[in-house]
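With one protein chain removed, the remaining protein chains of the complex are shown where they sit.
To keep things simple, chains are lettered A, B and C as they appear, and every chain counts its residues starting from 1.
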Amino acid sequence: MCRWLAYSGTPVLLDTILYRPTHSLIDQSRFARLGLETTNGDGFGVGWYTNESSTPALLRDVGPAWNNRNLRELADHVRSPLFFAHIRASTGTAVQQSNCHPFRYGRWMFMHNGAITGFHLMRRDLILLIDPSLFAHLEGTTDSEVMFYLALTYGLDRDPPSAVARMAGEVERVGREHGVEFPLQMTLAITEGEHLWAFRYSTERASRSLFYGSRVEDLRGLHPDVSFLRDISPETRLIVSEPLDNLPGAWNEVPESSYRFVRPGSDELHPFAPAPA
Amino acid sequence: MCRWLAYSGTPVLLDTILYRPTHSLIDQSRFARLGLETTNGDGFGVGWYTNESSTPALLRDVGPAWNNRNLRELADHVRSPLFFAHIRASTGTAVQQSNCHPFRYGRWMFMHNGAITGFHLMRRDLILLIDPSLFAHLEGTTDSEVMFYLALTYGLDRDPPSAVARMAGEVERVGREHGVEFPLQMTLAITEGEHLWAFRYSTERASRSLFYGSRVEDLRGLHPDVSFLRDISPETRLIVSEPLDNLPGAWNEVPESSYRFVRPGSDELHPFAPAPA
Amino acid sequence: MCRWLAYSGTPVLLDTILYRPTHSLIDQSRFARLGLETTNGDGFGVGWYTNESSTPALLRDVGPAWNNRNLRELADHVRSPLFFAHIRASTGTAVQQSNCHPFRYGRWMFMHNGAITGFHLMRRDLILLIDPSLFAHLEGTTDSEVMFYLALTYGLDRDPPSAVARMAGEVERVGREHGVEFPLQMTLAITEGEHLWAFRYSTERASRSLFYGSRVEDLRGLHPDVSFLRDISPETRLIVSEPLDNLPGAWNEVPESSYRFVRPGSDELHPFAPAPA
Partner (left out) sequence: MCRWLAYSGTPVLLDTILYRPTHSLIDQSRFARLGLETTNGDGFGVGWYTNESSTPALLRDVGPAWNNRNLRELADHVRSPLFFAHIRASTGTAVQQSNCHPFRYGRWMFMHNGAITGFHLMRRDLILLIDPSLFAHLEGTTDSEVMFYLALTYGLDRDPPSAVARMAGEVERVGREHGVEFPLQMTLAITEGEHLWAFRYSTERASRSLFYGSRVEDLRGLHPDVSFLRDISPETRLIVSEPLDNLPGAWNEVPESSYRFVRPGSDELHPFAPAPA
């Protein structure tokens, strides 16, 4: 399994979110608490939007995040209003850059914690469902990347929740055909550079942990002494695999079978269910 | 493109063949003469058979061969009667371990210099031709690995020349369907640990260079002062992308559209032509 | 801190010792129990002796051992009568191949778990003590490598316990000059390819864990059903940072301030104390 975080809001140095919190993602790379694995050392990735391009920039590498100097450098020098970060614990597929999250297609970024159970059996059937025009973009060998390209196939750029629902539906259908009882386990983050969608779902209704940060204004009332909260706009949002600190009132579980939609104004929580393709 | 060598015969330290010749494969990694590229620095691999296992051991890494210390160490300490070595110049696919040659399946090893022209267009069609039971073994994203699994699909373990012919036939058929005039360019080495097959073929009949070493006994007559020739058995054989030295009489071009079959006793040269699958 | 093991005895596939035990070194790379860190993912190394050379071969890399495919390959194909393996948890120095243990000088190998406290302050003074003729061999930036070259300076190839004692004495002397109360913390393994010395010492007499395996004949009596014990000679020995399994009676703590000397015939346990240089 893996750990990830998605940030949206006031442009901050990546360091502020990636390294500074007491139980930061970097800390989680060695000492994760809520995952199946304490160690997430099989590669990492950061993807961030800048003013220079509509497509996000990616830094991905195959070693652990905790000792990577290039990540440390970027964190100290890059400021972004919207970024994803991911640390990987391989469930068996190769530790290579093309298997590191986030994945990117045009403006879109995608990252995942979870697994398709029995993926090695279903891989052929699943990649056949990917639109042939997208097929040449497949670069790695993970279930996660296949999920991304299936979602793209089913209209991610028009209606992300519907595309993810159809992707999940197809994974479950193909899984059942291969005799897998609980094919899908996922927490997903998706963005096109403006909005953010975060999904929590598993066939067996026992999904990996996922949390969203409380509203900045509420947190300021609870913690008037936390300076970081004064520096960020009310629209700032975090969604994380596990909480970055122990700040009371800061973290809220995304319910089973639901997704969080983050956008300027009010965020939304919606139910999520797989759908036929 | 790439460069490779295949050795079979008297067990030697890998160093003897990989580093010692004046225009060794390590030298070719920076200064290749007969390839499209002078630099072959996008990863490398060595596969060798030992007494410990029927499957060959692999050392593969993503950096250049010329500065790799682990390769240097192995070359100084590992002795083998049959080994492959390959240096890669990527034609665009990712530089990652799973894209480094040689590829292995059970006892079989496979390495390649060349390309399927338009592979990104044909990749989906070609991998669909791979036997579903083999599909889960695909780990990388190269045309070369797909060629290997196609050959396995078409009976590599029963009749290698026929399997390679059918693989080549299918690549050309699918290429033509995608409007590619000259889909296939290949020099291939294949072994199961005892015999060695080396193919030279391209659709346009302008194949990459491929040479086989002269018979040891003939070379001894020509070069009575070369001590290496006295140390190896008459059955020792080398097949290489380009000659390892300038020894007169040592290297012979494998003709266009043919393959070399190396086995104890007499080697053979046969014509090669793609065949329907 | 780090974890290591040293094996001497019946030639075995590295796999037998590195991967097979229930709490193997590979397992310890993610789930160490007795170290300061549970994760030892900052590089690894294996050094083994063969019949091909009096110098040992090294495979070292900067990623974690647990996902390294080249290590997995070697473990399946290399057999050796004497080998060292080490997994690193950096105490701050760079994660680079030249900082990975074991270190080698001619026939000698050296690996270490521990640290020189305040090394960054003492480094200049300590490397000045290295014999100038050895200086050019320093390749990395660890305290461990400096300890090795100091021991070489003080006669490692003539009298290892004395050389290590003088090295430890100098580290403590220089440490005290810099106001460090407890400068040295070490468990060391050293070999020249025939004998094995393993030291456990710390200035504060609270040394990292170190264990030696019980005599094979004693273990056979205790565990007549363990087939591995029947396959190895009575002279086979293991020394480890932490036990590789829970086999009752198999592991014995090396006492504080002592060293174990392993050689054909009887092993010996001796007291260890730093000495003036």
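Quick notes on this structure:
We adopt the following convention: contacts are C-beta pairs under 8 Å (C-beta built on N, C-alpha and C of every residue); 3 or more make two chains touch, one makes a residue touch a chain.
Bear in mind the structure is a predicted one, so any value in this text is a computation, not a measurement.
Note that of A:E73, A:D131 or A:D231, the residue touching the chain absent from this view is A:E73.
The hidden chain makes contact, of the residues B:L14, B:V62, B:L121 or B:V180, with B:V62.
Checked against the hidden chain, the listed residues A:L13, A:L34, A:L134 or A:L269 yield one contact partner: A:L13.
In the complete assembly, the contact with the undisplayed chain comes from B:D42, out of B:D15, B:D42, B:E170 or B:E192. Mapped onto subunit C, the interface with the missing chain covers residues 94, 96-98, 120-121, 123-124, 127-128, 132, 135-136, 138-141. One chain of the complex is left out; on subunit A, the residues touching it are 13, 50, 52-53, 55, 57-61, 69-70, 73-74, 76-79, 97. Not every partner is drawn; the one left out touches subunit B at residues 30-31, 37-39, 41-42, 62-64, 66-67, 69, 90, 94-95.
Note that in this section only the chains that are shown with their structure count from here on.
Remark: subunit A and subunit C have CA centroids separated by 40 Å (rounded to whole angstrom). Multi-chain contact residues of subunit B, defined as those touching 2 or more other chains: 97.
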